[in-house]
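Once you've had a glance at the structure underneath, I'll fire off some questions.
Then we have chain A:
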Amino acid sequence: MKLALGPLLYYWPREATLSFYAAIADSPVDIVYLGETVCSRRHELRLPDWLEIAQVLRDAGKEVVLSSQVLVESESDLKTLRRIVQQSTDGFRVEANDMGAVRLLSHQTPRPAWVAGPTLNVFNPQTLGMLQDLGARRWVAAPEMSCAQISALRAALDTPLEVEVFAHGRLPLAYSARCFTARHFNLQKDSCGFRCLEFADGIPLNTREGEPFLTLNGIQTQSAQVHSLLGLLPEVQAAGVDILRISPQGQHTDTLLHLFRRVLDGALHPTEALASATPLLPAAPCNGFWRGDAGLTQHPALV
Partner candidate 1 sequence: MPLPAFTLPPLFARIGPHLPQLPPTLALVGGLNLALDRILPRDHLDALTGKKLMLRVLDAGMSLRFTLGERGFRPLLDTGRPDLCISATTRDYLALALREEDPDTLFFNRRLVMEGDTDLGLLVKNTLDAVDWSALRLPLPGLAPR
Partner candidate 2 sequence: MPAAPELVCPAGSLPALKTAIDHGADCVYLGFKDATNARNFSGLNFDEKSLHEGVAYAHRHGRKVLLALNTYPQTDNWPSWTRAVDRAAEAGMDAIILADPGLMAYARRTHPTLRLHLSVQGSATTHEAINFYHEHFGISRAVLPRVLSLAQVAQVIAQTPVEIEVFGFGGLCVMVEGRCALSAYATGESPNCQGACSPGKHVRWEQTPKGMETRLNGVLIDRFEAHERAGYPTLCKGRFEVNGASYYAIEEPTSLNTLELLPELARVGVKAIKIEGRQRSPAYVAQVTQVWRAALDQLARNPEGFRVDARWMSELNKVSEGQSHTLGAYHRPWK
C-alpha cells in the first residue's frame, strides 16, 4: 500500500509552506498532492511556486499530482484551472475536483491519465466506469464513504483502478461561497485580511456545551475531530485500498507519516501506532465514516 500526502487544506505563510515541503522530500511518502484547493484568494504560493515544489519533489522520487480547486466560481478560477490542466500533458498528473476539470482533462490531446478527486461524488461503478473511459486511472473516495461502500464499488468495476481513501486528518465536510473565517472576524470575504494565515489547523468551533465539533477553514468546514484509520489499517488493507491519504496538519505530519509507514511495514501494531499518534493530533481521533456511522464516532483500534 502506498502513502500519499493530500493537498494542504490550510493557508500557511510562504516560508512555512516551503520548509514543510522541503522536509516532505525526505519523508516516507510515495505520492504528494499539491496546489490550492480551497480558496482562490490565497496567494502565498502561486501556480509557478507549486510547480517548483513539484519539480523538487519529483527529483526526490515522489509521484506528484496537482490538485484542482473544489469550488470554481469565477472566470479567473477557470483560467487557473486551465493552466493546471495544461500540466497534465506537460508533465504532472492532475486531480480533478469538479466536473469542469474532468471536461477539460478529457479534451486534452493526447488524453492524459488523471485522478478522480474526492469531491466528484462518485458512489457507483456506472459513474466511475464512465470517468475511467475519460482517462481516470485513480479514484479518491469521498471521505463520507464506508468501507463496505468502497469495497462494493471497487469489486463491481469492469476495469480495476487505483483506490485511494482519506485516511488521516480533519475531514473536509463542506464548501461555501461564504468565508466563515472572515465572518468570524466581521470581515467581508473580499477584504478578509487573510486571517486564515494565523490558524495552522483552522479555527475550532465548539457546541454551546463546549464540545469540539467543527473547524472553520475559510470557505471550507472541517470536522473538529481528526479522522484517522491508523488503528484500523488491517481492515483498510483487507478492503483492497491501494493508497492512504494523509492530510497535512499544523505540526507532526512527518511523524504521522512514519507511524503509518511502520504499521504498513509490519514494524508497529496499529493500536500502538494510534496511541503514539493521539497526543500529536490537534483534537481527539474519530473513524465513524469508515464503519458507516456518524463521522464523529470513534471505534476502538483493532486488537
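Regarding selection, all candidates are chains of the complex that A comes from, given by their letters.
Quick notes on this one:
Here, a residue touches a chain if its C-beta (ideal position, glycine included) is under 8 Å from a C-beta of that chain, and two chains touch if they have at least 3 such contacts; residues count from 1.
None of the values given here were measured: they were computed from a predicted structure.
The listed chains 1 or 2 are all part of this complex, yet only 2 touches chain A. Interface residues of chain A, counted against candidate 2 in their complex, comprise 70-75, 77-78, 81, 98-104, 119, 121, 123-131, 142-144, 149, 152-153, 156, 171, 173-180, 182-184, 188-190, 203-211, 213-214, 216, 221, 223, 288-289, 292-297.
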